[in-house]
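Every protein chain except one is present and positioned as in the full complex.
Order as written gives the chain letters A and B; numbering starts at 1 within each chain.
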Amino acid sequence: MQFDNTKYEFTDRGKAGTIALVVGVIGLVLSAVGFFVDRSQFMFSWLTSFAFWVSIGFGGLFFVMLHHITNAKWSVTARRMAENIMVTLPWLLIFAIPVFIGMGDLYEWVEIGKAHHGEKQAIHLDLIETAHASEDTNHGNTLSEETHDSHSEANSGHVEHDDHAHQAHIDLVASKSGFLNVPFFVIRTLIYFAVWTIFAFALYRLSIKQDKPGFTLNDWKRFKVLSAPGIIAFAFTVTFAAFDWLMSLFPAWYSTIYGLYYFAGGLVGIMAFMIVVFVGLRKRGILEKEITIEHYHDLGKLLFAFMIVWAYFSFSQYLLIWYANIPEETIYYHNRWTGSWKAMTLIIVFGHFVIPFVLLMSRHVKRSFDALRFFAIWLLVMHWLDLYWNVMPVLHPESALPSWLDLTTMMGIGGIFLFIFWRNFTKHAVLAFNDPKLDESIEFQNI
Amino acid sequence: MSDNKIIQGVIAEFKDPADILHAAGKVRDAGFKEWDVHSPFPVHGMDDAMGEKRSPLGWMVAFAAFTGVVVGLGMQWWMSAVDYKLVIAGKAFFSYQAFFPVTFALGVLFSVITAVFGMLGLNKLRFHHPVFHSNSFERSTDDAFFISILAEDKKFDPNKTLQFFKEIGCVNVELLEEK
Partner (left out) sequence: MSVTAENTGLVIEDIPLVKGDPDFHKITTDICRISEKPITKTPRWWWIAFIISGMLAMNLLIMIGYLAWEGVGVWGVNIPVGWGWAIVNFVFWVGIGHAGTLISAILFLFRQKWRTSINRFAEAMTICAVICAGVFPGIHVGRIWVAYFMFPVPNQMSIWPNFRSPLLWDIFAVGTYFTASALFWYTGMIPDLATYRDRAKSKIKKVVFGILSLGWRGGNRQWKHYEVAYLLLAGISTPLVLSVHSVVSTDFATSIVPGWHTTIFPPYFVAGAIFSGFAMVMTLAILARKVLPALQNYITIDTLERMAKIMMVTGMMVGYAYSTEFFIAWYSGNMYERFAFINRAFGPYWWAYWTMVSCNVIIPQLFWIRKLRRTIPVLFALSIFTNIGMWFERFVIVMSLHADYLPSSWDYYKPTWVDAWTFIGSFGLFLTLFLLFIRFLPVMAMSEVKGVLPRANPHFHHNMPPAHKGEA
């Protein structure tokens, strides 16, 4: 790997890309074996890994758009990195294909939807109907039974309750079939990727144009013109992506904050990922002068801040559900407080928040490359674990059951992700060296 | 009191932030200890120029936050789970989930109070200070930049220090005398 420090370009890409590609291909091949050996395990592991890498990708998109709309200066030097992460998004759509193929294994509502095909569920929603809600209405008043149902599925008890409760559960899920159905799910996912691709490519092209002469003031303004609506489109696509891919795994359950929760996890992911790559480059003498200790301090602060945001969203969800104690909602936490899931929950509470919170608070940690990288890797692992903790209890309700497919799917998607990232990253200058705010970014100092 | 006024120090005025930053470095290199730079706003880079250490306030606040959290959680635990137990909404006597907001609030309250009063304490503010005896010091909160060296300093000598300030390019210099 060789780097030209005057042009900020790689003259030799080195082996990193090849290694990533090899790891990726091996991971994909092994995962493909898993698809035939243990199909449902493959699907759930795949979804976890997919959700993880997509969250890093959209994290990059968000970072870039946020940089532009806030007129930030310090982050100019980090911008190109984030831009190269966000342009992996279109490629990640390929990895959604297995999700489409295996939807039936992942999502309970696929089966229920098929069974209820044609049967229109009448939902009466005017005042009078509600006022006269009575025993024979399917929805609402069967809340407690429905929870018993999910509960008993896990414990295989309460046989006499099963039929009634199970039917209520099926009716409830079927009533959502206007939204939760196969074609619409696929279309929505395509829309999310389309939106992300449009904004990612447009911003990327503009950014590359900046390296060459002929970049005008109008081009400069376009960064903002793109980012402002971009953020709005982003908010809704990420929210619904979270609803679709993750929340509908347990279709009876719902939480309005869930989109923000996934989003915040992605923010932790992107900051951690960027820190890891930057420190890695630094160790090889790349961007030593441009990305100063002050930038690491700031990246560390943002990592810390986004981690708190993640904790804030998670705790808001938890506290409100715990407090209200409505069985149809508490089931989510109940399932994750059973068997070895309980240990996993505690690992996430302490590992994703308490421990890094106490240690990352220190200025010294944020200003030490090794310590900061350590916590960045730590939080990447925790971010993955958080997604795992969201997805897997559906497959393994009794207790967490690690599988080799968790590893191979991460290798597969991650390897290809890193390969694409590295290829883009080394193709152009790794620094937006022509940004008018670059000097200020390099010179800036924390108090 | 005798007619002889006690000399408490010397104060010199400098033109602008650049000059005072430069001068501060000189004063530091001359080996003075009991001196300070007075400016209407914090001048960027002055801590380095003066050779100042970082404020210990951060550690004080961290300790206060920890105390606040312990006090907050301890108080709620004792009141709800020890002193007078009441079953409310079927929730545990010690419901740590529900105790979080108050615990957090007290942690913040303790830290904020420590940050402000700790800062005031570390600043060693007092209503009577030699620099207030200057004739032009009131401009230090407006648009003027001063360096004061107090008589307590071992290297202090009224005439030499006056001379020293003139050498490093002050605009104005005067002795601080008790009135």
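Going forward, a residue touches a chain if its C-beta (ideal position, glycine included) is under 8 Å from a C-beta of that chain, and two chains touch if they have at least 3 such contacts.
Bear in mind that the values here come from a model prediction, so they are computed numbers and not experimental data.
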Residue touching the undisplayed chain, where the options are B:12, B:61 or B:173 | B:61
On chain A, residues whose C-beta touches the chain left out of the figure = 70, 73-74, 123, 125-127, 130-131, 133, 137, 139-141, 143, 172-173, 175-176, 179, 210-217, 220, 232, 235-236, 239, 243, 252, 254-260, 308, 312-313, 316-317, 319-321, 323-324, 326, 328, 433-440, 443-444, 447
Contact footprint on chain B, counting only the chain that is left out | 16-18, 20-21, 24, 36-47, 50, 52, 54-55, 57-58, 61, 65, 75-76, 79-80, 83-84, 86, 88-89, 91, 95, 98-99, 101-102, 104-106, 108-109, 111-113, 115-116, 118-120, 122-129, 131-132, 137-143, 148
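Basically, only the chains that are shown with their structure count from here on.
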How many angstrom between the C-alpha centroids of chain B and chain A?
-> 45
Name, in rising order, each residue of chain A that touches chain B in their complex.
-> 315, 318-319, 322-323, 325, 361, 363
Residue ranges of chain B touching chain A (in the complex, touch as defined) = 58, 62, 89-90, 97-98, 100
